[in-house]
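Every protein chain except one is present and positioned as in the full complex.
Here is chain A:
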Amino acid sequence: MQGRPVDKRLRLIFAGLGLVLMVAIAVWMLQGLPEGRARSFVLGLRAERLAGLLLVGVTTGVATVMFQTLAGNRVLTPQIMGFDSLYILLQTILVAGLGITGFASIPTWSKFLLDTAVMIALGCILFGSLLGRGSRDIARTILTGVILGVMFRSLSAFIGRVLDPNEFAVVQQSSFASFGHLDAALLPVAAILTAAAVGLALSMAGQLDVLGLGRDRAVALGLRHRRVVFVTLGLVAVLVAVPTALIGPVTFFGLIVAGLTHGILRNPRHAMLLPAAGMIAAIMLIAGQLVFERLLGQASFLSVVIEFAGGLFFLYLLLKGRIR
């Protein structure tokens, strides 16, 4: 029986990823710790930020890999298809509906849960029909996604104009990515949602493998295709809502992560791909934040750099004709 060398290679890769992640976490927590009473305070702060970065990394990595499997190509991300703009639109509508005092008075986590629930429903309706048929017309799919994204964003902006400037500022705050400032109040509920969604995703890893063969072959092999498509989209909606709520929209980060994951693993099994994607994303975020925040003292640059690099990678994929 062959297949053994592959398994050995994968084990090495995971050992490597785990080691790098551990080192990154250790450096993140322990580098330049102050002495005395400030120590435990700084540690607590760092742990909080670390949890945020881990959550953002894991959700983005897992969501992108799942989404690309569903869409049947390696160029799309949920964000390119306007998933995160949808989340921001929902936030805006919520502010508009409740007014700034109402928005501030309901607990953050219940807003977040409400948004996520609506997003699951809308995401399934909007993208289920678009992606579920296994359309090979990728140019049209991308175009539709970009148009939807622009539409959601302009709708948010329009509602923002109608709101008074104070209220709009509340929304604006939540529509730009910043790894520096994350909403710590959301961490517990975000962690629970992430754990549930990732757990469910892992439990259907085998079905995702079959889904990746395209609609026809998946149906021929007995996969309940429509159901799996909708469950996948629902999970992706949750896994996009989490990072968008924590730090704001990041369009191209997932693209780099998914590209790296497939490039490194060279294995189609989601039982391997999903954990690897989560680990790779977490490593990139923690290491990147270490470099920009502690080394260069420019915490806010990370999202810019990631978006820039990711954008270039997106262009590279498009120009190389890597769209399949």
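Here is the rule we go by: contacts are C-beta pairs under 8 Å (C-beta built on N, C-alpha and C of every residue); 3 or more make two chains touch, one makes a residue touch a chain; residues count from 1.
Here is the rule we go by: contacts and distances are computed from a predicted model.
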| message | Looking at what's absent rather than what's present, what does UniProt name the missing chain, "Y4yA family PLP-dependent enzyme", "ATP-binding cassette domain-containing protein", "Carrier domain-containing protein" or "Acetolactate synthase small subunit"? | response | "ATP-binding cassette domain-containing protein"
| Which listed residue, A:66, A:210 or A:274, touches the chain dropped from view? | A:210
| chain A residues touching the omitted chain (full complex) | 1-3, 69, 72-74, 136, 205-207, 209-210, 212-217, 219-225, 262, 266, 268, 324
